[in-house]
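Yeah, one chain of the complex is gone here, protein chain that is, but the others are all in their spots.
Up next is chain A:
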């Protein structure tokens, strides 16, 4: 009992707990220095911590990302790439249905450009039209179409409905003449001789699968049958067709319009065609 009393008397005599005799708890962090005003926080000068860090965005000697030249490899050689504005089978069917295209005549680039639905601009390296397969399941027009680029399904859709298709290459000078023949005739220059396809597309236009104009007609006949078997439709015998002549009409590889040869000049004033007489000229344009 005596010890308890002793402790109590000690407590009575000890000083009270107040702000003056309090100590921080063990492990407590000190207050952060106030970084306000001049020389606020720690003293910092030349050679102090901050200056030893590299500048913001420094990549250890590389050209930093904000100064680096952007690289866009997918645009490489874009100036030389051939462009083919698309025309879908759906659009073509619509043009036929609205009477904007006459299916009793072969359809070529000039026919399609005259509908004013599609724009081909040789200055934008448009090398003609790409016939796409959208609307292949509803396409039913029987046409003889000449196109610059297409795919297997579009070919199948055209041949299934009894038509024929050819892919043909035109150089930009010919495209320029074909997209607007009136403008071309007003220039008073002879109809150009169509050039041969360039190396990057020669394979496409020599392939019977693409119905290329440079392919062997016999191979094309076989390819038509093969495609019909692959896609599962009956190929009508074209020789029995009343439109056989129209459907099998093909241009000469050097020719750009039916009925007109390269080297001729069409004069709209007199509605005449002027043909050169010089044997050298004739040889050049026919070669």
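In the analysis below, contacts are C-beta pairs under 8 Å (C-beta built on N, C-alpha and C of every residue); 3 or more make two chains touch, one makes a residue touch a chain; residues count from 1.
The criterion applied here is as follows: contacts and distances are computed from a predicted model.
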**Report entry** Complex member absent from the view - protein name from UniProt, among "Large ribosomal subunit protein mL64", "Ribonuclease P protein subunit p29", "Ribosome production factor 2 homolog" or "Translocation protein"
**Finding:** "Large ribosomal subunit protein mL64"
Query raised in the report: In terms of residues, what is the contact footprint of the unshown chain on chain A?
Result: 185-190, 195-197, 199, 202-203, 206, 214, 263, 265, 267-270, 274, 276, 278, 280-281, 284
